[in-house]
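Every protein chain of the complex appears in place save one, which is left out.
Note that the chains take the letters A and B in the order they are written out, and that residue 1 is the start of every chain.
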Amino acid sequence: MYRFNYHRPTSLEEAEQRLDAGEDALFLAGGQTLIPTLNLRLASPSDLIDLAGIDGLSGIDVADEMVRVGAMTRHAEVAASADVQASLPVLADLAGQIGDAQVRNRGTLGGSVANSDPAADYPAAVVALDATVHTTRRTIPGAEFFLSLFETALQPGEIITAVEFRVPKRAAYQKFPNPASRYAVVGVLVAEFDDGVRVGITGAAACAYRSDDLETALNASLAPDAVDAVDIDYDRFNSDLHASAEYRANLVRVMARRAVEALLREG
Amino acid sequence: MNVEFTVNGTAHTLDVEPNTLLVDVLRSTLGLTGTHVGCDTSQCGACTVHLEGRAVKSCAVLACQVDGGTITTIEGIGTVDDLHPMQEAFRECHALQCGFCTPGMIMSAIDLVERGEAGDEGSVRAGLEGNICRCTGYHNIVRAVLHAAQRM
Partner (left out) sequence: MNDRNTDTGIGAAVLRKEDRRFITGFGRYTDDINEVGQCHAVFLRSPYARADIGEIDVSAPLEMDGVIAILTGRDMAADGLGDLPCGWSVKSKDGSDMISAPHPPLASERVNYVGEPYGVVLAETRQAARDAAEAVATDFGELEAVVVLKTATSSEAIHEAVPQNRCYLWELGDEQATDAAFQNAAHVVTLELTNNRIIPNAIEPRAALATHNPASDEITLYTTSQNPHLARLILSAFVGLSPEHKLRLIAPDVGGGFGSKIFVYPEETTVAWAARRIARPVKWAADRSESFLTDAHGRDHLSRVELALDADGQFLGLRVRTTANLGAYLSLFAASVPTYLYGTLLAGQYRTPAIHVEVEGVYTNTVPVDAVRGAGRPEATYVVERIVEVAARQLGIDPVELRRRNMIQPDQFPYQTPVALVYDTGNYQASLDRALDAIDYGGFPARRAASEAAGKKRGLGFACYIEACGLAPSQLAISLGAGVGLYESGEVRVNPTGSVTVFTGSHSHGQGHETTFAQIVSDRLGVPFDDVEVVHGDTGRVEFGLGTYGSRSVAVGGSALVVAADKVIAKGKLIAAHMLKADPAAIDFESGEFSVRDSNQSLSFGEVAFAAYVPADYPEDLEPGLSEKAFYDPENFTFPAGTHIAEVEIDPQTGVTEVVAFVAVDDFGEVINPMIVEGQVHGGIAQGIGQALLEHGVYDDQGQLITGSYMDYCMPRADDLPDFDVDTTITPCTHNPLGVKGCGEAGAIGSPAAVMNAITDALGTEEITMPATSEKVWRICRGD
């Protein structure tokens, strides 16, 4: 690991000031991606600004039709939360599939979302559950948050404080994990709202996105067979050792179909 | 920078460089070499310890992040004469061979049982996803965890 300065601010203002003051400073949330990256010397920030000392960034609030998860809430808390399990079970289910048990005990929602790893799970929920990303400066609609590979709508110094998920009538997440890393090769979250079906896909492309094609088909008929008729365009899909773009397209279809089946089982 | 934390019941105040991993402090500074390092991408789980009672990979935590924290390592859960039920079960079920992954595996397994997620073979196998063993084929590890879950 290269050398860096470590700060543990106690307020968001101080965190932002620290970031501005650092030559090449980075925020540190749960660290489950960042610390291994630093350990491999793949990043060399001047300063790490640990957000763990700031009150109010962690916790889960369930209100009417809305579940708000603080940015520093650990994946394990979301997965085990009785409130989330009752109000938005798909989110608890998804959080319980991130990484492994140790990662879930440290990793945070805000860290995962801010990183925009193309294979992370949470982004599928952010785009499909009509989320609102709350930051120190504004609110960003979930569907507009992820821009590309490791690139989000966040401005330099902007900190995610919470993500608010809209509660659908029914929803399900299906993940095809990478057998080595356990990240998502493909993850599909299908959510049925009063105003239509939303489909969030992670793993397949440069960043998580909503699938217009699948949404159109499922809005016409919320049935497994409707998925089969969709031609998944994989021109821009990722292709690597573990899955070609074409195979990822198949997995999108299969996971989407299974998500629909699971969602319908909810009744 | 100065960091204060408790390891296996003993309070420590240490001066650490910010770029120091928790596992390096445990092994090099405190001499707690039961916690092992098996990879550099935070996958193998050999370095698993408990932080505030929950399993974490000490290669993915900076020492300065745990200021004020409470840590338990393999050396802190039982002694040779008074083994933790999970340690006992690993021995009885022959759930280890070379022993290198074992401390991390035991720390993960304890957390798994304490979370109530060790009810059957399938959940134990899923719950040990974050720990790699090359010797045992996991068969006896799964037996041991199920066995210990009955006694814990």
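We adopt the following convention: contacts are C-beta pairs under 8 Å (C-beta built on N, C-alpha and C of every residue); 3 or more make two chains touch, one makes a residue touch a chain.
Since we're looking at a predicted model, the values are computed, not measured.
Trainee: Would you mind listing the shown chains in contact with the chain that isn't displayed?
Mentor: If we consider the entire complex, the absent chain touches A, B.
Trainee: If the hidden chain were put back, which of B:V3, B:V113 or B:C133 would touch it?
Mentor: Only one listed residue reaches the unshown chain, and that is B:C133.
Trainee: Given that one chain is not shown, which residue among B:V7, B:L22 or B:A46 touches it?
Mentor: The one listed residue touching the chain not shown is B:A46.
Trainee: If the missing chain were put back, which residues of chain B would it touch?
Mentor: Touching the chain left out of view, chain B contributes residues 19, 27, 32-41, 43-44, 46, 73-75, 78-80, 83, 87, 90-92, 94, 96-103, 106, 121-122, 124-126, 128-129, 131-142.
Trainee: Using the touch rule from the top, list residues of chain A that touch the missing partner.
Mentor: 1, 40-41, 176, 179-181, 241-244, 247, 250-251, 254
To be clear about the criterion, only the chains that are shown with their structure count from here on.
Trainee: When the centre of a chain is set as the mean of its C-alpha atoms, what distance in Å lies between chain A and chain B?
Mentor: From the centre of chain A to the centre of chain B is 28 Å.
Trainee: Chain A touches which residues of chain B in the complex?
Mentor: Contacts found on chain B: 1, 17-21, 40-43, 45, 48, 51, 54-57, 59-62, 64-65, 67, 108, 111-112, 115, 127, 129-131.
Trainee: Provide the residue numbers of chain A that touch chain B in the complex, in ascending order.
Mentor: Residues of chain A touching chain B: 1-6, 8, 28, 31-32, 35-36, 38-40, 48, 50, 52, 76, 80, 99-103, 105-106, 181-182.
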